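Note that one protein chain of the assembly has been removed; the remaining protein chains are unaltered in position.
Chain lettering (A, B and C) follows the sequence in which the chains are written, and residue indices restart at 1 in each chain.
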Amino acid sequence: MSMNWGLIGGGEGSQIGGTHRIAAALDGAFRLAAAALDIDAQRARAFAMRLGIPKDRAYGDWREMLEGEKSRPDRPTLITVATPNSSHFEITRAFLLAGFDVLCEKPLTTTVAESQEIVRIARENGRICAVNYGYSGYAMVRHARAMVARGDLGRIRVVVAEFAHGHHADAADADNPRVRWRYDPKLAGISSIVADCGIHALHLASFISGQEILSLSADFVSAVPGRELEDDALVAFRMSGDVVGRLWTSAIAVGRMHGLGIQVFGEKGGLRWQQEQPNQLYWTPVGRGTSIIERGVAGLSPEADRASRVTVGHAEGFFGAFGNIYADLAERLRARQEGREPNPLALSCPNAEDGLRSVAAVYAAAESAKSGGRWVRSATSIDL
Amino acid sequence: MSMNWGLIGGGEGSQIGGTHRIAAALDGAFRLAAAALDIDAQRARAFAMRLGIPKDRAYGDWREMLEGEKSRPDRPTLITVATPNSSHFEITRAFLLAGFDVLCEKPLTTTVAESQEIVRIARENGRICAVNYGYSGYAMVRHARAMVARGDLGRIRVVVAEFAHGHHADAADADNPRVRWRYDPKLAGISSIVADCGIHALHLASFISGQEILSLSADFVSAVPGRELEDDALVAFRMSGDVVGRLWTSAIAVGRMHGLGIQVFGEKGGLRWQQEQPNQLYWTPVGRGTSIIERGVAGLSPEADRASRVTVGHAEGFFGAFGNIYADLAERLRARQEGREPNPLALSCPNAEDGLRSVAAVYAAAESAKSGGRWVRSATSIDL
Amino acid sequence: MSMNWGLIGGGEGSQIGGTHRIAAALDGAFRLAAAALDIDAQRARAFAMRLGIPKDRAYGDWREMLEGEKSRPDRPTLITVATPNSSHFEITRAFLLAGFDVLCEKPLTTTVAESQEIVRIARENGRICAVNYGYSGYAMVRHARAMVARGDLGRIRVVVAEFAHGHHADAADADNPRVRWRYDPKLAGISSIVADCGIHALHLASFISGQEILSLSADFVSAVPGRELEDDALVAFRMSGDVVGRLWTSAIAVGRMHGLGIQVFGEKGGLRWQQEQPNQLYWTPVGRGTSIIERGVAGLSPEADRASRVTVGHAEGFFGAFGNIYADLAERLRARQEGREPNPLALSCPNAEDGLRSVAAVYAAAESAKSGGRWVRSATSIDL
Partner (left out) sequence: MSMNWGLIGGGEGSQIGGTHRIAAALDGAFRLAAAALDIDAQRARAFAMRLGIPKDRAYGDWREMLEGEKSRPDRPTLITVATPNSSHFEITRAFLLAGFDVLCEKPLTTTVAESQEIVRIARENGRICAVNYGYSGYAMVRHARAMVARGDLGRIRVVVAEFAHGHHADAADADNPRVRWRYDPKLAGISSIVADCGIHALHLASFISGQEILSLSADFVSAVPGRELEDDALVAFRMSGDVVGRLWTSAIAVGRMHGLGIQVFGEKGGLRWQQEQPNQLYWTPVGRGTSIIERGVAGLSPEADRASRVTVGHAEGFFGAFGNIYADLAERLRARQEGREPNPLALSCPNAEDGLRSVAAVYAAAESAKSGGRWVRSATSIDL
């Protein structure tokens, strides 16, 4: 039976909203029951009704939705926050405090202190607060994580992460408002491409290696003249477990579409994965040839099998990955309803702590870049 | 608002059933309202209820479902038939005659005459009878079709289609019932790999080129000893518009996962596409270099844009393609409800005529193979 | 110490001549000592002298060269015949009869009977008559052959070969003399693309599988209007050892550069190789994942090691492959000079029998195509 689901943000024409609706519907686990979809109240209500939400649950505003839903017996089992970054903190906090479980889009918040507060509130209230690092839902990313966890690679030595696209390369776009705000510190904060894309790659580095980022040394550049924030960055980092990290991320890499990729090198072997061809994982044991591990073949880890919906060779893509975040949450929420332990595999879904660590890493990278590449510790490695 | 949807077949553990449920849910257009999911009545009802269908619409049998649903005011707007091939004819026929619109899994029926009857009934009753050639839903397949239709390639000369996998290569599997029936003429009919996989490639050849298959010359072999039906086939064919066709299909191609691919060569250029990397289409105008056309970039055909849900570089896969078949049907059904013309782009969804042509082509290929490669006309090119 | 080498044909600007000179020089085994490089005597002599050949061995004509060289004590140890196809027979025959060892460009001759005579002469005179199927020199092709020979694939079931390019796709080229002659039966004989490119793929199918082609069924088409000979062909064939073959070859496949590839499927596994990325061989044992076998890694077959000159990852290409034909011949010639048995690995170099079998297969394919795809036996499978 499907659970009631509430969505905040993701109005008409928004890509992220459409993707959340697809992902939540994919397995039939969630049914959109209430929503505040747009900053414009009228548009918000109209779009919600067009999506089939009854009038009384088609809200014009998240506060109105909180009021209207918090006491209903059929209130949403899960709230997704897909609003602009600057409102994540306020909305997520309010719903957690009202006892809702929340899936917040990345980044969790725009400051480290806010993320720490979210972590604290979620813990104190016993709420799930997930953060949508959707790429961690790919079956072969989960298989990579499982291979590392079970020791196939031995101790991890170096993780090389990359997220390069070229969609902000055109200087003629400088006045395009959809691009310009991203490089304006007043609107985008301390970092642009690292906070927007690099953060996914840093999260994957942690997710797969099972280690936390401790410190970073960064080189940020604004390759397109006139930008205040970086559109290309190189970051060296250190993780727990003595793991070395490398990240290159760029928004001016003309010809690269959505170049999120990761390579993990350990004592006993190396793994390589690319988001644009997500069904294959390349695995090379030391001293042996490279094998192509295909999603869907027999003998994969339970983590991969669980994250896969069709047989081998049928390209699974972004919706499946994203849907796995919802599948994890569905399992955790159902287990709680049923008073049982959730399937432990569902616990890998990124949570507020992961959100905090990522935000802290971005801050440390930005600080390093400002000081000429000095190594800066990531806050979460020391406190909380 | 979503429409009521009925599903026949696709019981627990069935891959095709799960995929239909995902595809129908993807855009929120259909809501599973009634079902007869399994040949075992008890299992059928129990699984339907676990999927959230109320008890009175959780049927034990398709006849029971037909009786129970045909007079309901909220009867399903669309019925999907996903049962074993041999029952497609009877079920599809019965629901069409009762005035339902139907999406039937491929092959439409197991004989040419039955397919002809389905075409006739659908026409006479003004019903939609779609056939699920799901690969035709990929955005880049639709773009290829649009490029051909608008003349980018000039006259098409040769289409080279391929569907090769190796999942039936293990002779030790000979007694595996999941494999064995496929090579038993009593259960699988006149053809195995051509009817199962080659048929998709033949359909794509027609779908993209916009031409019908007229005649074929085939070489069938049973590479694994003991099989009565072919597990590897090479087929030359001719299409309308003087287009030449080539097909290789195999179930013993060890190392090939789900190798559906197509190459289209015209006077002015050539196109190449592979199902396992569905987001890229390779295009080479005569005398120029090859371009990689990425799903999601600006400037694609309306056909491709409509079939795409996320921005470039986010791998779209099988669910999106399959979901596009449902999206086409949703548009056609809604247009009828609303008394308007459907978006003409929604009409590309394969229908009963396409189902008939494919079945006829398989029969002609099998007949050719039996007679040492003699060219055999495909029935639908002459009558109906 | 290098051996004296004679070259006939391959004049200035000829690609094949340049390639032979590079291949022969690659390992320092051969030194160009005498040549008749052009049909124009003056140009022949001038170019030979520019290449450093002394005036008295810079011939204007192959007959003059035969006269001049046959009695010299330092006469060439090897003669390469790289003239137009129609003169291969006469020249090769004459040099073999004069006791020279010969490497003849493919095709060995233009008729089956001529090829049979060359085989007979070479045998009766104890001469080496090699045929330059240069692609068989690639290290990974040799490794594939070795894997088949040592049983890694078990019994071979199906070989799928392909050689597709698009360099004759432009109808505007119809009057281009460099293209036109290829489709004129008076100049090109009974077949165009099969005789020119398909023949390499057929040879590779035999070379790797270790089997002979017995019979063929072919569909030839002239996709570009006005051509008398085929520019696209599909061929089914049967080989000894109950091996099934498939070939597609084309000159109008716009976007394909030099698409020679082969897939070999056996009881125990499958192999795939593409000439355009020749350093990788893809290997999938039944029931296992695919491995990428890289040229140059430890543990390859002696056949592959011997055919490789640099370490892994340094792309080896066409010159290396071609050079391996010369390396094989150098070893065989030196062994004879030294009165010892040659390294048996040097014997895989294609010889006159291979040349004959290929020519016979092309003839059988052409005959089949003329008779609507009837299966035709390849002459060499029965006589000689």
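Operating definition for what follows: a residue touches a chain if its C-beta (ideal position, glycine included) is under 8 Å from a C-beta of that chain, and two chains touch if they have at least 3 such contacts.
Because the structure is a prediction, the values reported are computed rather than measured.
A.B. asks: Please pick, from A:Q263, A:Q277, A:T311 or A:N343, the residue that touches the omitted chain in the full complex.
C.D. replies: Missing-chain contact among the listed residues: A:Q263.
A.B. asks: Of the listed residues C:K106, C:R142 or C:H165, which contacts the missing chain in the full complex?
C.D. replies: C:H165
A.B. asks: Of the residues listed, A:N132, A:T290, A:S358 or A:S378, which one is in contact with the missing chain?
C.D. replies: That would be A:T290, which touches the missing chain.
A.B. asks: Mind pulling the chain C residues that touch the left-out chain?
C.D. replies: Touch with the absent chain occurs at residues 1-2, 15, 18-19, 21-22, 25-28, 32, 50-52, 165, 257-259, 275-279, 294, 309-320.
A.B. asks: What residues on chain A make contact with the chain left out of this view?
C.D. replies: Residues touching the hidden chain, for chain A, are 157-158, 160, 164, 166, 169-171, 217, 219, 221, 223-224, 232, 234, 236, 244, 246, 248, 250, 252-256, 263, 265-267, 269-272, 282-287, 290, 372-375.
A.B. asks: With the missing chain put back, which residues of chain B would touch it? List them for me.
C.D. replies: 287, 289-294, 297-298
In the analysis below, only the chains that are shown with their structure count from here on.
A.B. asks: Could you state the distance in Å from the CA-based centre of chain A to that of chain B?
C.D. replies: So the centre of chain A lies 35 Å away from the centre of chain B.
A.B. asks: Quick one: chain B and chain C, Cα centre-to-centre, how many Å?
C.D. replies: The computed centroid separation for chain B versus chain C comes out at 43 Å.
A.B. asks: Which integer distance in Å separates the CA centroid of chain A from that of chain C?
C.D. replies: 55
A.B. asks: Among the residues of chain A, which ones contact at least 2 other chains?
C.D. replies: Where chain A meets two or more other chains at a single residue, that happens at 294.
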